[in-house]
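Report on one structure; see the data block that follows.
Of the protein chains in this complex, one is absent; all others appear in place.
So, chain A:
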Amino acid sequence: MSTLRQAQRAGLPSWLRFVAPVVVGALGVAVWILYVDVLGAAPRMLPSPIAIGNELVLRWPIIGDAIMITATNALVGLLAGSLIAIALAGLAAAIKPIDGMLVPLVAAIAVVPIVALTPILNTMFGASSQFGRQAVAAIAAFVPVFVNVLRGLRQTRPVHRDLLRVSAASPLQEFRVLTLPTALPYLLTGLRIASSVAVIAALVAEYFGGPADGVGTAIATYAKSGRAALAWAFVAGGILIGLVFFLVTSLLERLVSRRSPV
């Protein structure tokens, strides 16, 4: 019965689900080439995808370096923010008053435009330090992980709790055997959302000062100096970071939550 449900949920045959977006993407690029190279009607800051591709290959050494800087900032932020979020969500789930204190606070953080804090953080920690950017990515990643883990820690079903009680399980055993595995898929969902948010935060934070490196800094610099194709090549680099973060966390999420509840 469950296989039937999976087939229905998928809707499209699996080969079509891969081929369809590729076809749409290829069509988009074709229209783009037609617009820029054939019609020659595009604005100056929209170069041909072929020109962007050339720059990407030609300048790969510097683009790769910039990618490493930004990706490292995003990763450090993602890990630090997630670890703090997991610890605080655990506390909030275990201790009622902490829950009452933390949840409104996190709701408040969620509505603050975090990247706007970057200039302040850069001034606090020095313009040559990556810390401000990493801190921004960490705060941005914190919110979705905290919210999802806290929810996950509360998803244990009464029948499972009864089962552990009649088995005379200790609180620690209950946490290990039930609470943690129940919360795990929620953690991974939080991580998947946080990974994209952390990349965006780390990249955009570079627009607000700090060291003169990273993908965001390069995009800003080359856009200002009119080197459109190179600026776009760096944009492609940013997309690449986001894609890798998203794919890795999505894969982890799939591995963990492959068992549907019964």
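Definition applied: a residue touches a chain if its C-beta (ideal position, glycine included) is under 8 Å from a C-beta of that chain, and two chains touch if they have at least 3 such contacts; residues count from 1.
What we mean here is this: contacts and distances are computed from a predicted model.
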item: Which of "Anion-transporting ATPase", "NAD(P)/FAD-dependent oxidoreductase", "Urease accessory protein UreG" or "ABC transporter ATP-binding protein" matches, in UniProt, the chain that is not displayed; value: "ABC transporter ATP-binding protein"
item: Sole contact to the chain not displayed, among A:R17, A:R157 or A:R254; value: A:R157
item: Touch residues of chain A, complete complex, unshown partner; value: 1-2, 157, 159-160, 162-169, 173, 177-178, 181, 259-262
